[in-house]
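After this line comes chain A, so read on.
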Amino acid sequence: MMDSPEQIKTRIESAVPGAKIDIVLNGSPSQQSSLLIDKEHARQIAQFLRDDAALRLDFCSNVTGMDWLDRVVTKKVIVKKIVEGEEKEAEETQQEKIPGYLEAVYHLYSIEHKHGPIIIRMRTNDRSAEAPLPSLTPIWRSAEFQEREIFDLYGIRFDGHPDLRRILMWDEFKDYPMRKDYRDPDDYEYEPTPHDDVLERAKQHYAPRPQLDGAENITAQP
Partner candidate 1 sequence: MSPPPYLFIVIFLGVALVFPIFPLILAWMWRRFFQPPKPGAEKNATYECGVESLGEAQIQFRSQYYLYAIIFLIFDVEAVFLVPFAVAFTGLPIGAFVAILVFLLLLLEGLVWAWSKGCLDWAR
Partner candidate 2 sequence: MSDIDEELRSELQRQGIWVTSMQELYNWGRKNSIWPLQFGLACCAIEMIATAASRYDIARFGGEIFRPSPRQADLMIVAGTVTKKMAPQIVRLYNQMPDPKYVISMGACAISGGPFKQGYNVLKGIDRYIPVDVYIPGCPPRPEALLHAFMELQRKIDEQKLTGAGKAAHLDRTHPSEFPVPAFGAHDLEPAANADVFRPMKIERT
């Protein structure tokens, strides 16, 4: 009925020459693994997924933005090492630094064949303010508002989007609030028991503001 991601990967590679796709496995019991597609061919891949007779993924149900910080992954690697003169495999843990990136995930369904989610992901190369990604709104109109929301809350600029503006926050807002490293303004003017993280946030984000209830001696402590 619905073919597995591997089959779809081969079919896409045959249909869209030069498309670089790899499969992102999903550890949870839901077995919804996804296809990571490269930015350059994203539009043609999406067009193929929608118009291919067998797939007919004409319903883009959900577009999600994601923010992956820089991660350090420790991996157990079998390394051949010369130990006291002869070859031996030795287990060694390697620290591998993965630079952070922003990601847009599309869940695609087919209304004609009524088969389930094919998930495609697109990643930006860095976490800069307006990291570019190709917009898939010309192919699935349902991505119009959701891509605007990702632009508003994560800062991914979608090229080719008909009307890319902030959708949820007010237009003069500068930050991208859903990113992991976003510090929201701490207007806890009235905080009966200012415990540690509220205190840290007050000191670190803004200069200690004149707290209306005279609590500035609290926040101004060294």
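The criterion applied here is as follows: a contact is a pair of C-beta atoms (placed from the backbone, for glycine too) under 8 Å apart; a residue touches a chain by one contact, two chains touch by 3 or more; residues count from 1.
How these were chosen: all candidates are chains of the complex that A comes from, given by their letters.
Predicted model only: the values in this text are computed from it and were never measured.
Here chain A appears alone, and the candidate among 1 or 2 that touches it in the complex is 2. Residue ranges on chain A touching candidate 2, taken from their complex, read 168-175, 177, 182, 184-185, 187-190, 192, 209, 212-215, 217-218.
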